[in-house]
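Below is one structure. I have some questions about it.
All protein chains but one are shown in place.
Here is chain A:
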Amino acid sequence: MKFIIITYISALITLTLFLSQDKALEESIKRGADIYSDFCVTCHLPNGKGVEKTFPPLAKSDYLLKNREESIRGIKFGQQGEIVVNGITYNNTMPAMGLDDEEIADVMNYILNSWGNKGKDFVTPEEVSKIQKK
């Protein structure tokens, strides 16, 4: 009996943690959508497809999905030089946009969970704050 209660309670706790994380993610994504339409949409477009050879896609971007740290660094400090996204080479400039760590986490969560993208873990402001300029 004791065992069952303990299991039950721990299950409940895990579930609540899970749910509140989900809720936090959902809200972060929502804020991220606003950041996206303010700061990113002119180049990467509403559908995240970008403009071939000029602005790389975020929708189903292998670069974004495989290089989480580099992607955050690019949004935080700007990104310049040659990169390959879905087999196409881009050699262009993305300026630093002056977003704070929380805004960057939000917009990352939005782009990692839109247009069919499925991000693994939730990006937090702490994770963003640790990423330094190279």
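Simple rule for what comes next: a residue touches a chain if its C-beta (ideal position, glycine included) is under 8 Å from a C-beta of that chain, and two chains touch if they have at least 3 such contacts; residues count from 1.
The rule we apply is simple: contacts and distances are computed from a predicted model.
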| item | value |
| --- | --- |
| Undepicted complex member, UniProt protein name, chosen from "Cell division protein FtsX", "ABC-2 type transport system ATP-binding protein", "Osmotically inducible protein C" or "Glucose/Sorbosone dehydrogenase domain-containing protein" | "Glucose/Sorbosone dehydrogenase domain-containing protein" |
| Contact with the hidden chain (one of A:38, A:52, A:69 or A:121) | A:38 |
| Touching residues on chain A - with respect to the absent chain | 37-39, 41-42, 45-46, 51, 54, 78, 80, 91-93, 95-99 |
